[in-house]
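Omission of a single protein chain aside, the complex is shown with its protein chains in their original locations.
Take a look at subunit A:
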Amino acid sequence: MSLDWMIQIIQSNWPMFLRGAGWTLVIALTGTIIGSLIGLLAGVVRTIPAPEKGIKKNLLKLINAILTIYIEFFRGTPMIVQAMVIFYGSALAFNFHMNPIIAGIVVVGINTGAYMAEIVRGGIISVDKGQYEAAQAIGMNHVQTMIHVVMPQVIRNILPATGNQFIINIKDTAVLSVISVTELFFQTKTVAGNNFRYFESFFVACIIYFIMTFAITLILRYFERKLEGPDNYTVIGNNLHVETAEDMKKKANKGM
């Protein structure tokens, strides 16, 4: 029976599954964080208003061109191929054998960065122009405007997309098995290779992946609601307390 097999597989291999799931989470999380930082930086640079003349203008143009190439290249090639190229390429070019896990984090980070750069750019564009103008009018420079006014709003706007990216990364770390990163997929393959119960072993992996992604979905939803802030606010000073119709009704009932 398949179910008996699954239980047995879990009982005898749970440390391997757990370790695999652990690495999957670590790589996906650090990769997402690195990618988000790259994305934020790239997004901010790509929205700097172009100076009218001088070296600054050309420098900015050059940086933008490099960023565009980076984004288009990493969005346009499969991560599984990028992993092979970076892992074996670094060995060939610098005669340097990368730790597979480090290589995995680098690949996921760079790849996520390319997607996040576009997400952040969209988030920045979606902030009302009036917000920039008000900050500028108060005397803030571009960096101050970004830090104190625009980015807090951007981060709230892009949080759902970032969470989505994190979930994608948890699933996509499976491709890192090609450079022998010992994440969940790799571990499952090893388990299945020993007991030849491929369906049962991978079904267990399937459930573990789902538990991870669903838990993260719930956690992110909680944070999104938190970031929204309270729906109420307190009016200070009692004389201005506004009573709702319900309040007045309650009071009237009490008096009776």
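A few comments on the model shown:
What we mean here is this: a residue touches a chain if its C-beta (ideal position, glycine included) is under 8 Å from a C-beta of that chain, and two chains touch if they have at least 3 such contacts; residues count from 1.
The criterion applied here is as follows: contacts and distances are computed from a predicted model.
Going by its UniProt record, the hidden chain of the complex is named "Amino acid ABC transporter ATP-binding protein" among "Putative mRNA 3-end processing factor", "Phosphate transport system permease protein PstA", "Carbon-monoxide dehydrogenase medium subunit" or "Amino acid ABC transporter ATP-binding protein".
Taking the complete complex into account, A:Glu133 is the one of A:Glu72, A:Glu133 or A:Glu224 that touches the chain left out.
Listed for subunit A, the residues touching the missing chain in the whole complex are 128, 130-131, 133-141, 144, 148-149, 152-153, 156, 229, 233-237, 240.
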